[in-house]
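Below, a portion of the complex is reproduced, with chain positions unchanged.
By written order: A and B. Residues from 1 in each chain.
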Amino acid sequence: MIPVAILGGSGYTGVELMRLVAGHPQLELVKVTSRQYEGRPVASVFGALEGAVALNFCAPDPKALAQAAKLVFLAVPHQTAMDSAPDLLAAGARVVDLSADFRLRDQAVYEKWYAPHTAPELLKEAVYGLCEHYRGEIPAARLVANPGCYVTSVLMPLIPLLKQGLISADGIIADSASGVSGAGRKAKEGLLHGEIAENFKAYSVTGHRHTPEMEQELSLAAGQEIRLTFTPHLLPMDRGILSTIYVSPMDGVTEGDLRSAWEAVYHAEPFVRILPKGSLPATKEVRGTNRVQLGLATDPRSGLIKLFAALDNLTKGASGQAVQNANLMLGLEETAGLGELALTP
Amino acid sequence: MIPVAILGGSGYTGVELMRLVAGHPQLELVKVTSRQYEGRPVASVFGALEGAVALNFCAPDPKALAQAAKLVFLAVPHQTAMDSAPDLLAAGARVVDLSADFRLRDQAVYEKWYAPHTAPELLKEAVYGLCEHYRGEIPAARLVANPGCYVTSVLMPLIPLLKQGLISADGIIADSASGVSGAGRKAKEGLLHGEIAENFKAYSVTGHRHTPEMEQELSLAAGQEIRLTFTPHLLPMDRGILSTIYVSPMDGVTEGDLRSAWEAVYHAEPFVRILPKGSLPATKEVRGTNRVQLGLATDPRSGLIKLFAALDNLTKGASGQAVQNANLMLGLEETAGLGELALTP
């Protein structure tokens, strides 16, 4: 068993990591930190883990984590992650960071959307952890920047199409919706059951922080600058993201060509499910799993092609992909510990 | 009190009509039909109406309805509506049809999307019941075609902008999501709680039947043919539609210009709420009401403008608007019986 640790275990990505590591055949959780719950048994906070995680939450001490664990997951907010990563790496641990701190390659872009960066020297070293597209670089990486949840749902369908020049790089619109766990486990009025249930609305419509991350990776795939129109919405449910993406096919390109491009790239991918014509992704079918479902259809009125991608924002959109990255970094089977299927219903 | 009747009282639009008529100061429900429940007290099927609707469901007999009532609401499926409307009109009743049967002015378009039309002679006479835009014609109408739910959410924000030529008629995308009551009260596996809760997905993505109705009215507003890209989604909740609409402003036109156009047309409308900059429509805030909330924002990456419209698919999207039409037809205060506010939470 390979010892791993989690910095920041009190949020939803932290507890999802604990769940996945507890069921992993080769990883063992040796430490999990939380300022809020320091000293308390994990199972007293998260009853679902009772009998599966016997640890108490401990204080966040990077050196102690790096001594105890070969790999540390950072499940803390941005800013906190960049403060801890250098110490963890210096102490010999490898790191999968679930925050945004090392996802943007350009320090200026990061600082425009977030805040001053205190560990810019690591931006070059960090590998972007979208496993299906960076599988070559992840195994040797010391520091992996785990992609954002919305971002994964937008990149997975678009990257193969842009790389092959099948769709226009202009005018792409990503209309996405997420379950409320994407906003974290924060005691805010806006996240109460009373505000979420039987409600649907858009938010951050003039600039969600996932936009530059999407544009960075899409531009790399397209070989030209992409400016994306992105609109996130908040769903009355816990988990799941669906992105509906409007693209303009290049002259003569058909829906079938896009499907073929997906199949060429993804046919052997264990976590990517390309749905047959007529079937459309549904968040419930991937809930709690590391899967992405992809589907597409041509709009007969406009000729635009609609792409659909569904995933669980906490699993493939965060902690599941983090474990997938850890598997690659540690030389394990990429699917280890990630085989669960969604519940029906 | 003016006597009214409902043809088809066993579905969700039927029961919503009963609720609204029961609270209306000048309308009295004298008959409500249902083949399924014939002879049973309404309150034994819909407990919420106990003590407010004392009728039993009766068989659907157009002549008897027309004799008893001055105005009949048709809350039956398309095809059934066109079979009853001529008889009701011939017998002297006025009719508000909540189905699609008289919404499309062109018989050929109707027959392409639905089925052969058995009362095409009424298509010209029927008035399209989008009250805010057809208020001049509704009072004298014998037959009002009540607009579709998605349609209302798309027309309300777009008509003023197209009429004034502020946005391009090309490339409009309407990305919409509806609560499950929009699919009706049908015993289908796909509508079970187990299939809907914690799920989000698109459907009818290559041709929802509301598309030609939207295109008809948008084309009239624009003075040119509009081809719309429309994508409906199914939300894990009972009631509410949010449409997120992507439009391209004409050269030099700003978000402020669009807002001004809305205000010019809608400032005195009791059921249209234009939200201040920075506020966005939320379905919960209009749940159970006849309101439409409108909001907008400019996408800084693409320059597209995003329009947002929220309404309750059963109220402003169906039965509330039908009562609003009835009020106009009967010379009553347009807002009579429609003053309820949404619950919080």
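Rule of thumb we're sticking to: contacts are C-beta pairs under 8 Å (C-beta built on N, C-alpha and C of every residue); 3 or more make two chains touch, one makes a residue touch a chain.
Predicted, not measured: the structure shown is a model, and the values here were computed from it.
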Taking the full complex rather than the 2 chains in place, the copy count reaches 4
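The rule is short, and it goes like this: only the chains that are shown with their structure count from here on.
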Please report how far chain A has to rotate so that its Cα atoms sit on those of chain B, a copy of the same sequence, as a value between 0 and 180° in steps of 5.
180
Considering the complex alone, what residue numbers of chain B touch chain A?
171, 173, 175, 177, 179, 192-195, 197-203, 205-207, 211, 215, 227-231, 233, 235-240, 242, 244, 246, 280-284, 287, 297-302, 304, 306, 308, 310, 344-345
